[in-house]
Each structure stands twice: as structure tokens, then as C-alpha cells.
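Complex shown without one protein chain; remaining protein chains in place.
Moving on, here comes chain A:
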Amino acid sequence: MTATLENPATEVGTVPSFEVTLRVRRYSPESEHGEESTWDEFTVTAHGTDRVLDALHKIKWEHDGSLTFRRSCAHGVCGSDAMRINGRNRLACKTLLKDVNPDKPITVEPIKGLPVIKDLVVDMEPFFASYREIMPFLITSGNEPSKERIQSAEQRERFDDTTKCILCAACTSSCPVFWTDGQYFGPAAIVNAHRFIFDSRDDGATQRLEILNDKEGVWRCRTTFNCTEACPRGIEITKAIQEVKRAMIRRAF
């Protein structure tokens, strides 16, 4: 016996639906626009429970299949779909349409400061290059212990906040210092360095502090808090950067 749907799709009507317009920034060097980027408007029907990502899906699946964007898990964990929605960096999969004023057209742009490849897809390589530079892996010295490296709950708590990073680049691409020339390490790299610098099991703090003491390191942070506001995981990024600064000052004096 096969299972039958008790309540057919008529129930969908119970969730209020509305028309929403998305202004999407398009860039496709192979199109007739060439190197120019253009704005495209799409109006779709959405429900109160829909996110910006659902609207983008609807556009791609039903209106214009050439619209290009990244998304993987679609539930705020993989960090693929960071984009500039109504002028602020957010994850499209964590932003409900009803929260970004669907009465007016919602602007959707690629994140700033990284080279755009197509539509909403940017080249993340500069971002990941900075991430690799801070050596985001455990560095130890001495003999390998024969059991686990024990850590107390308090020691774990010290860097708990910065373990939550999903490398979506929302913070780094919201930073006005990063926009200028892309040389600044950026908040994400510093957050991930913080995660190891303050880990009691790690012995590479000196090396990491040395790396971030660079001209393009933590000292370029102007504490504008754009990163903290942009972070979809709610990491206190500016605070983490200040803690790294303080560790450097302690080391120098």
C-alpha cells in the first residue's frame, strides 16, 4: 500500500503570499553587455516563509535560467551564498523576504571587494589566500601525546565565539579598508587566527601574531564594526580583532 498525501497542496494558501520585486545586479562578459554590469528586475510570487534564496531559485528556475549564484546547503551552514542584499552583506538563505521590506524592490548584488566572475559569483581566491596565510591548523611542539589533548571547559570557552566562522566572506567584503586595495588580511582571517591563538592546545600563537603584525594585518582595522554587523553567525568580530591587537601589544612590551 502506498502512502497517500492526507492534505493536498491546497493548504499552501494558508501562508500569505505576495508579489516581490528583486533588482539583481547582473554581470556576464559573454553577453551583449560585455564588461558592463546591469540591473535586472524580476517580480515573483513569494510566501511569508520564503527567504531571498527562495526568490532567487524561483527566478532561476522559472524566469531566467542564466542567473548565476552560489549556494550549497541553503541553510546557513556552508557559507556559499553571502551577497549584498539591500546594501548589507547577508546570507540569502538566512534572510526572510518579509524582513527586508518586500514592498520596495529588493536589491541583490555580489559582495564587494572581490572580483566578480558572473552575476552574484565572485572570485574567493584572495579571501582564501589570506585565510591560508594565518595557518588555520593546529601547530604543536614537543612529543605527540599518546592520548587526547585535554582542555578544560573554560579554556574552550576562551575561543568559542571564533570557532563559529563559516568562511562566507560577508565580514571581509563589508570592510571599507578591504575595499580599497584588497591587501588587508580582512576580518575573517583574523577571526580564524584568533581561534588558534587563544586555543590552549596550540603552540603557534607567536607565528600567527607575527603574521598579523604585518602592515596589512590587524593594525589596519579601524573598528568600524561593519564586520560584526555583517556576520551571519553573530561572531563578535571586532572584539576578536581587538583581542589579537592586545595580545600583540603584550608581546611587544
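Quick note on the criterion: a contact is a pair of C-beta atoms (placed from the backbone, for glycine too) under 8 Å apart; a residue touches a chain by one contact, two chains touch by 3 or more; residues count from 1.
Here, contacts and distances are computed from a predicted model.
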item: Per UniProt record, name of the chain withheld from view ["Cytochrome C", "Succinate dehydrogenase / fumarate reductase membrane anchor subunit", "Carbamoyl phosphate synthase small chain" or "ABC transporter permease"]; value: "Succinate dehydrogenase / fumarate reductase membrane anchor subunit"
item: Contact with the hidden chain (one of A:V177, A:I190 or A:I237); value: A:V177
item: Residue of A:G76, A:P110, A:P126 or A:P232 in touch with the missing chain, whole complex considered; value: A:P126
item: Options A:T107, A:T163 or A:N213, residue touching the unrepresented chain; value: A:N213
item: Residues from chain A at the interface with the omitted partner, ascending; value: 125-126, 129-130, 133, 176-177, 180-181, 183, 210-211, 213-217, 219-220, 222, 245, 248-249, 252
